[in-house]
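Starting off with a structure, shown below.
Note that this complex is displayed minus one protein chain, with the remaining chains in position.
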Amino acid sequence: MRLAKVIGTVVATRKEDSLIGFKLLVIEEIDPREERPINNRLVAVDTLGAGEGDIVLWVQGGAARVISDEHRKAPLDVAIVGIIDAVDIADE
Amino acid sequence: MRLAKVIGTVVATRKEDSLIGFKLLVIEEIDPREERPINNRLVAVDTLGAGEGDIVLWVQGGAARVISDEHRKAPLDVAIVGIIDAVDIADE
Amino acid sequence: MRLAKVIGTVVATRKEDSLIGFKLLVIEEIDPREERPINNRLVAVDTLGAGEGDIVLWVQGGAARVISDEHRKAPLDVAIVGIIDAVDIADE
Amino acid sequence: MRLAKVIGTVVATRKEDSLIGFKLLVIEEIDPREERPINNRLVAVDTLGAGEGDIVLWVQGGAARVISDEHRKAPLDVAIVGIIDAVDIADE
Partner (left out) sequence: MRLAKVIGTVVATRKEDSLIGFKLLVIEEIDPREERPINNRLVAVDTLGAGEGDIVLWVQGGAARVISDEHRKAPLDVAIVGIIDAVDIADE
C-alpha cells in the first residue's frame, strides 16, 4: 500500500463493459515521510468517494480486485482503499 | 492503471496458440499530468479497436486476463481496457 | 521478501470495510548489506505487533493475502511477516 | 508484454523438480521504438524453440504459468510467448 494525492479525473467512453460505472481518478504518489509528491502518476478506481486534494491509500495488483464481486470481474490493477486522516512519522 | 499512446504494431507468426487472434499494439506510457511520453514502451493486447495515436488506459498483471475466457487462457500481462476522451487535472 | 524499518503509522477513518481492525504501519525499505534506508517508503499491514524502530521482513503482492482468512478478503498488497533479530552478511 | 533479444543460456543441475525439462534462455529487454537493448537482463522459459539473436515477446508474473499444465505447476515468472517477425512504429 502506498499514499497518493487525488489530482484529477479521466473520461473513457469506449472501455471494457465490466468497467462501466467505476469512477476513475488520477492520483500522484506521495512519500509518507516527506509528504511530497513522487514522480509516479496513475489511474485508480475509487468506491469511497475520494475527491481532488484528498490523500488516499492505494493498492496495486490483485488486491485491487478483492474489494467486491464487481471489482473481481473487472480489469482493475490500482484501487483506492482508504482516505488518510493523519500520517505520524517518528523523529529520526 | 496507467495511460499510454498507441505508437505501432508487432507481428509474431510463431507464438503460443492461445495468443492467435489477439491484436498486439506497441504502446508508450504517458504521464497524465504532463500528457507527455515516459520512457516505458510495451506491447499490449487490444480488443477495443484502438488505433495509432489513441490515448489508452492499460492494466498490467492478472488484470489483463480477467477480460474474457479467451484472455484467461492466454499468457497476457498487459491489456488496453479503455480509450481516453479527456484527462482533467486540477490546478496545483 | 525485503527488509524495512518501521517509521510511523497512518490513520484512515474512511476505508474499505474489510480493512477495519488491521494495523497499518509506515515502513522504509532497508538494504540488507548496508543496513541503511533505501528511498522506498510504503504502508504495510502488521499482525505481529511490530513497533517503531523494529527491522521487519515484508512481502508484496498476493503473498500479503495468504496470511489468514481476514487477509484473504481484504485489499492488501504489503504485509509484515517477520521481525528481524539479526542479519549476517558474508565478507566480500 | 515486452520485447527482448535472446543472448544466451543458463545451466542449473540442481533445481526444483517441476523445472526439469524446461529450456532456460537469457534475454535482454529491447525498446520497441529504438530497437536497442535496455539495461534489463533476465532468464525466461522457452517452449517455442527460440534461439540466440531472435527478438521475442515475453511476459512476466502469473501469465508465465497459464501456458500449459506443466507451466502451471512450475515456479515460473518469465516466459517467451512469441517470436517477433516485425515491429512497425508510426513516425512521430
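In this document, chain identifiers A, B, C and D correspond to the written order of the chains, with residue numbering beginning at 1 in each.
Heads up, the rule we're going with is that contacts are C-beta pairs under 8 Å (C-beta built on N, C-alpha and C of every residue); 3 or more make two chains touch, one makes a residue touch a chain.
Worth saying up front: this structure is predicted, and the values here are computed from it rather than measured.
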{"item": "Full-complex contact with the absent chain, from D:48, D:74 or D:87", "value": "D:74"}
{"item": "In chain D, positions touching the absent partner", "value": "7-16, 18-19, 24, 26, 28, 41-45, 52-53, 61-62, 64-65, 72-78"}
{"item": "Positions on chain C where the hidden chain makes contact", "value": "1-3, 31-33, 48-49, 57, 59-64, 66-67, 79, 81-90"}
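In this text, only the chains that are shown with their structure count from here on.
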{"item": "Chain centre separation in whole Å, for chain D relative to chain A (CA means)", "value": "31"}
{"item": "Inter-centroid spacing, chain C versus chain A (mean Cα positions, whole Å)", "value": "19"}
{"item": "Chain B: positions in contact with at least two other chains", "value": "61-62, 64"}
{"item": "Chain contact topology (line, ring, star, complete or other)", "value": "line"}
